[in-house]
Structures are given as C-alpha cells and as structure tokens.
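Take a look at this one; I'll ask things after.
Of the protein chains in this complex, one is absent; all others appear in place.
Each chain gets a letter, A, B and C, in the order it is written, and its residues are counted from 1.
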Amino acid sequence: MAESKKMLRVEISRFDPDRDEVPKTQEYEIPVQDDWKVLDAINYIKDEVDPSISHRWSCRMAVCGSCGMMLNGEPKLTCKTPLSDYDETIKIEPLANFPIVRDLVVDMDGFMDKFRKVKPWIVRAKARAEDMEDLNEKGTFSQSPDQLATFKQFSMCINCLLCYAACPVIANEPEFIGPAAIALGHRYNLDSRDEGQAERNSIFRGEGTVFSCSFANECSEVCPKNVDPAAAVNQAKLAAVVDWAKGLVLPREGA
Amino acid sequence: MKHLLLKLEPIIWLLFGAGLSVGTMLLTGFVLVVGLAIPMGLVPSDALDYERAHALASNGFGRLVLLGLIALPLWKGAHHVRSLSVDFNGGDRDGAVGVLVYTAAALCSLIAIVAVVRL
Amino acid sequence: MVQVSRHDIVIVGGGGAGLRAAIAAAEANPDLSIALVSKVYPMRSHTVSAEGGAAAIARDDDNEELHGFDTVKGSDFLGDQDVIEYFVENAPRELALLENWGCPWSRNEDGSVSTRAFGGMSTKRTWYATDKVGFHMLHALFQHSLRFDNIVRYDEFFVTKLLVEDGRCQGVAALEIRTGEFHAILGRSVILATGGAGKIFPFTTNGTIKTGDGMALAYQAGVALKDMEFVQYHPTGLPGTGILITEAARGEGGYLRNNKDERFLVDYDYGVGDKAELGPRDMVSRAIIQEFEAGRGFEGRYGKYCVVDLRHLGEKHIDAKLPFVRELAKIYIGVDPVHEYIPIRPVVHYMMGGVDTDINAATELPGLFAAGEVACASLNGANRLGSNSLTECLVFGAVAGRNAIEFAQGAGEGNSSALVSQAEEEAARVEALRGNGRGNEKIAGLRHEMNSTMEAGCGVYRMQESMQIAATETRSIRKRAADLHLKDSSRVFNTEIVSALELQNMVELAEVLAVSAAHRKESRGAHTCRDYPTRDDQSFLYHTLAHRTDDGPRLGRKEVKLGHWEPQERKY
Partner (left out) sequence: MTRAAHPEAMAPPKKGPTRTAPPRMPGSWWGAPRIRTYLLFGATGVVYFLAGTVVLHLVWALGKGPDAWATVMASLSHPLYLVFHALTLISVLFVGIRAFGTMMPKMQPRGGPLPVLAPGLVRGLIYSAWAALTLVFSLILAGKIGS
C-alpha cells in the first residue's frame, strides 16, 4: 500500500429513514490504491472511517449481483468498476428508479415480485411421471448445442438491476415488468425443454410488459454481463405479436 | 381506455413497426425527390407534371404505395409521440394520450384511403 | 417485541443446499409450510461463484466403483464410505433433475450432457455449464423454487440462534436486517445450509458472506463440529483479491508454470503426461509452495506467485469453455489469458469440516439437520475433490429436506412460549450490541488480527508450534470479540451489527480450527504438518469432534466408517 498514496474524494449518498427526510450527501477523503475497484473504496470507508455506511455486496467478482450503484450518475457494478476510471471525485448513490431503504441500499421487493410473474421455470404440459418418455436413459432431455445457444445469452443475468436503473420507461411507468424479468421469461420461452410459451406470451401481452418497452436500449448499454435484455424484450415483443396473430387465424384450445 | 389500448397493442405495434421500416424506406426516396430535388430545381419539374404523376399514382400498385407512404409514418409518429409523453409526463395519462394520437392517426388513414381511391 | 411465525420446517440458508432442501421438502408434502431464511437474497448466495463443475457419473467408461474410490482416496481415507457410496449412487439423478429444471448444462453434439476432466477424478465426470456452474445451478434452483407456494421466504434475515427446547431444535431467532426487528421463526425441524467459513482467513476465494454462521449456531447449541482442521487451499487464486481461477482451467488442458517457465508439476508426478496438472488440490497447493521455497516463484506486489498458462488452448477454445476465466483475469488482474500468463497462488477455498452429520443429514440434536458446506457428512474427509461439493449440496440437501419433513410430521408443536422467551433473550443480547459505544475492540481491527493469526498458524504447511500459538491467540481474540465497539445505532439496514455478529461467529470457529489442527499430529490430506510429515493411521484414523465449552473446544473422536476400500498409501 505504501507505494501509491493517491487521495480521492468520495461523495456518498446517505439516508437513514429514522433521521432523514431525504437523502443527503456525505464526503470522505481517502487514500486509494491503484488496483482498487470502487467497492474497495467503499469498504475502506466502512472499515476505517465510518462504519455506519450501509451497502450490499458479497462475491466481489461480478457474479452475485448485489453491488450495483450509481457512480457519477451511471449504473455500475462497484466490484467491477476500477477506481482509476475516476479522477479526483466520485459520487456514489443508490440505484436509480428504486425506492431507497437506507444509504446505498434499495428496495428490491418490487423486482422480486415482477421476477416471479413471468414464470421463470420449465413449464411442461404433462405431469412429471408421464414426462419420462421424453427423457433419455440418463434421465435428461436431449438438447443440441445449437438449441442451447438459442437462449444461453439470456440466461446469464445476475439480477444486478442496473438495467432497471437505466431504463427510462421504468422511471415513469410503475407497472412495467422491466428488462431483466422479461428477458428471463423469454429465456424460458426459447428453451427447447419448455412448453410454457403460450402462457408466457399471454402474460407478455398483458399490462406493463413487452409493449411498454420503447426500445430505449439503455438496458443493454449498462448490462455488465452482456445479456442484451433489449434484444430479449423486443424478440419477446415480436414473438408475442406473432403468437397473437396465429391466435386470430387458428383459435387456441381452452383460451 | 387503457384496457382497450391493451387489446389493440399488437396491431398498433405492427403498424408502428411497419412505419419504422417500410415507412422509412419509402419516405427516403420521396422526400429526396419530391420534397427537395424538384422544388430546388435539381430535377426538372415536368418529371412529375399532372399527367405523369397521375399515371404513376392511379394504378393499383401506385395507390398502395401512396397509402403506405401516408399511413405508415402516421402510425409510427403517433406511437412515438405517445411514448415521448410517457418519458416526460409519466405513465398516468398514457391511456388518454394513446387514444388521442391513435384516433388522429386512424382518421388521417381513413382520409388517405378516400384520397387514393378517388384518384 | 419479538415477532413470532410458525412453519413446519425452517431452512437456514438459500444457497445450493438450502434451495435443494426446500424443493425436496415442498415436493414431499405440498401441505406443509417451509420457511427459507437467508441473510442475502437466495440468488446472491455464494454458490453463485462456483465455476468449474459438479461431479456425477455420466459416461459409459465410468462407474460407481471408480467415482467412489476417487473420492475415498481424495479424502485420504478419512471419508465415511457409507456416505460416499450413497453420494456416488445418487449424484447422477440429482444432476439430471437439475437438468430437467432448466439448468443450461453444456452439451455434446448428440444432445447429451457434456463432462470435463477435474483434479483427482480418474475420468471425465464433471458436468459443467461453461465455467459458471454454480451460477447456473443456483439460478435454476432458485427459479424452480419460485413455483412452490408453500416455500415462504425470509430474505435478508440474519439467524443468530437456534431455539432448542425439550432436547430438540424447534426454530431460530433471526434479526430482520431491513427493520432491525427480531423474529422467532418456529418449526418442528430445522435445516442448516449456511455454507462455509473461508472468511476466517485473509486470502480466500469466498465472498464476504461466508462467515460460518451455521457452524457457530450449531456449536453454540451444543452440537459437535467435526474435522475442522481440514481447510482446502485451492492452488489457483488471483493474488490480491483471491478470486478463483477454476480448476477447469487445468481440466481443459492449462499448465502451471514457475519462474523458470517449467511445467513443474510434471516432476511431482500426480498424474501422467497431459494430466500432470490434474493432481488433487492439497498436493498441487503444496507443490506450488515448494516451488516458492525453492526460489522458483515470481515476485509480485502481493508476494510470490506462479502462473497458469492457457495460451496453447487458443482463443476459440478459451471462449467456448472458459469465458468467465478470461473475463475475471482481464478485469481483476489486467491479463488476457489468450496471450498472457495468469498469476496465481494457493488460496483458502473450502471447509472440509463442519457440523457433524450422518448419512441422513441429521445432527446429534434431534430436529436439527445440516447439508452443504456447513455440514460435515464426511464425504470429503481430509481433502475434497473438486466438483464433489456442488453435487453434495444437491444430494444431501435433498436428503435433509426429506428427512426434516418426516421428522416434522412425527413431532409435536412444542412449547411456543418457552421458545419465544428464548428468542426474547437473544433479542436483548443483540440489541445490547447495536451502537454499543462502550466496547473497546474495533470490528475491522479484530478481524484483521484473526485473519493474520490463522494465516500464520494454519496455512498450507503447518508447524506444531505455530498451531499452538494460533490456538492461544484465537482464544484471546474470541474473548475480546465480546467487547466490540459499534458506532451505528440506527435500526434500518444496520450492516455494522451484522458484521459484528459475523465476527463473533468467526472467532469461535477460528479457535476450534486452530485447536483441532494442533491436536492432529500427522499429515493427512489438506492438513500438512512439517513436524509430522506422514499419515498415521495407527493413531489418527478418526474424525476430530469439538464440543463447545466456555474455555474453548472440548475435543473428542468419532470412528471413520470404513468399507470395502482399505486405507493404502495415497499416490497419484
């Protein structure tokens, strides 16, 4: 640590619902190391300067999805973003478009609710026992590498919520289910093992789903895992429309 | 109102998409020549004197292209105006704005049908 | 003051093991209510970071005898062979189930699941989803669990105590992090699935949540911890951060090199030819330290290191099989493995020891079950084979879920008021910590002390003397941790109090670890004493048990369940 003693001004948004009406900003001046990520600076402050800061983090390797925050107004994973991207000051705020619980912590429950709405699991028409005939002798479904590639990209989402913090529609339309959740539903729709397309497509045509997206593409710009949720949402849009048109021509059973 | 819109959403989106793609493709040549080149004298104006224009427009294909040229940009425009309104005013009045812009687009599209049929 | 809720079973932990247990329980009886309590949202659990793969027989050239023997031998004959046989037999079914639930396993051209080579495994039996296996498994499990209405989640609740009454475990006391309120979550049986405790050490692949809470909870409730001296060092962690470069990097054909550019593992002879790099983790870690000591390590800002060489695999292969390794190396150490070496050094990775459980995932305390890394079913013995533990989470998570349901169905409601008053006492204890400015010890300071004590005393190579010192020091650190100084007195999302509770858990375990290690005067698996360099089956072929007393752990022993594989010299 001795070799580099660069000082950095860190402005952190603070909010304690028991004491503050609205979030306020607190400044810290700390020595930083050139190979630190932004998360290291926050942890340094928490350990050495002000233990009352609250933030979420765990894996520090960009895979658990807990550490998303606004850095100078841009949604970023703090454990992935090098401090060297910032010169003298850095402003750290909780993710935009979410209610703020405390300091850098946002309320995720709204997201968890939306996440479940798209039925993010394999839907099969038959009961499990009868399904066995589709399985091979090892008990697995057969799926070619090409079939896997169809949805693989959309299964890489770590639920970091950066896309929600970036999407202009989320900011204005509370019902919008949003990029990551729709991408997840679309991922299951594309999975060769799944038979829930009709169900999900009718969910997708409901309020606050695919048609709310105005293809701002912001979600894909900020996604740290290259999920390209904008692609997923808009493919889902197209698929839901095609499915609707098919329904006009050949009326669906049961629907 | 929101409910009705929701039912129509797939058609609206198809029309929007057509405006975005086909509309853009048609408009490019059209503004280039009719909107700019002819008025600026880069192309002699008799290229589109009444006889030739009418002949081009009044066959079946011509009427169809003209209808697309009018209606598709209208729908693309209406849909964009609606989402702009969400971006600036929030989603609360989305239903009302939607009905307003789509009604305008639908009316103009109807007039367009009359116009091309009348040719 | 304490909020009370009642369920049939309570599961602590939403990682691979906890989710698998919840699903097994929910399927076993859809009418029973299952509480899933986790200190982070389930998909943040550290299972998410596992990279390399999960082992189960998949190919025709493989069989139960081979997987079983690999595991027994890997465990340096300290594994219980009944557990190992059960595990090996059930592993393929569990991984296939996960496939049915949507896990995107990598595939062969014919549509079957693809497998890769792993250290200490005699054939390709490690299932993988590129190199983000834990991530895909955890998300598949979590998403699948959402379809069950009888799984009730308590997200971001920190469990601080097991509620024990009438000699059986009947619930947990938990701090709701969001509100600062205390809850008594009652059930007729409880499953611990809280994962490992790597954070006792300074340099680890583990995330910040891996503080061994569940081990401490059980230990404080009087349950024995088993084999805590066995700590797995993974050979390849990035210097500085400790971020893991998965063993799959070597499984896919990567080399380890020293500063002479030699593939030094060829000389250590843990495998032949192309498999020289695929020795078990304990041995490869020791080999790297020996290279350092012989002056053949590189010198860097964070001490000595060796390198992983993937260049010969080519960009295409790396991107197809190891994209996450490439991403991590680029972001965290600024190296592109397509063209450059990745610096690595051995890093604390996994706890072989844990809460003493049997083949039924049951502990000695009726009504308390444990599975996953928190438990020590003695599958892994003295050294875990890479890719056995993700599968362990599934196999024994399912066992725990089913058995906990069965136990709950046969057990009565119990005495709620006694349980609630226990929870109230616990609430008062924790409340006293909040913003406690009278204490003298800084959380971060004490954590650093514990970390460096453990690194010095219980590293890859250990000495009697240094382990004894660690044992004494950790005892005093444990006592000092009762006197923490906290600054944050707020109620809502107070993470300082969580860190304090985690530290108090870790110092307990650090002491158990050091004391257990000092007592084992032999070298076996991951426990390598310079003073006692050989394995001593005569005196030490048993599991170490540790029960809690106020003066430190009281050690005992438990027989190793041998079977048809006789202990022999462990050579590769």
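Throughout what follows, a contact is a pair of C-beta atoms (placed from the backbone, for glycine too) under 8 Å apart; a residue touches a chain by one contact, two chains touch by 3 or more.
Being a predicted model, the structure only gives us computed values, none of them experimental.
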Touch partners, limited to displayed chains, of the chain removed from view: A, B, C
From A:35, A:109 or A:207, residue that would touch the chain that is not displayed: A:109
Hidden-chain contact residue, picked from the options B:4, B:96 or B:119: B:119
On subunit C, residues whose C-beta touches the chain left out of the figure: 176, 178-179, 181, 491-492
Absent-chain interface as seen on subunit A, which is shown: 15, 17, 20, 22-23, 70, 72-75, 93, 96-101, 106-107, 109-111, 113, 147, 150-151, 164-166, 168, 170-174, 178, 189-190, 192, 214-218, 221, 228, 230-231, 234-235, 237-239, 242
Contact footprint on subunit B, counting only the chain that is left out: 19-21, 23-40, 43-48, 50, 52-54, 56-57, 66, 69-74, 76-81, 83-84, 87, 90-91, 105, 108, 111-112, 115-116, 118-119
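Assume only the chains that are shown with their structure count from here on.
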Subunit A and subunit B: spacing of chain centres that average the CA atoms, whole Å: 37
Euclidean distance of C-alpha centroids - subunit B vs subunit C, Å: 63
Centroid spacing, where centroids are CA-atom means, of subunit A and subunit C in whole angstrom: 27
Junction residues of subunit B, two or more chains touched: none
Where subunit C touches two or more other chains at once, by residue number: none
Complex contact set, residues of subunit A against subunit B: 168-169, 172-176, 205-207, 211-212, 214, 237, 240-241, 244-245
Subunit B - residues contacting subunit A, complex: 2, 6, 9-10, 13-14, 83, 86-87, 89-91, 94
Subunit C to subunit A touching residues, read off their complex: 40-41, 43-46, 48-49, 58, 92-93, 96-97, 99-102, 104-113, 132, 135-136, 139, 143-144, 146-147, 155, 178, 207-209, 240-241, 243-244, 301, 324, 327-328, 331-332, 443-444, 486-488, 490-496, 499
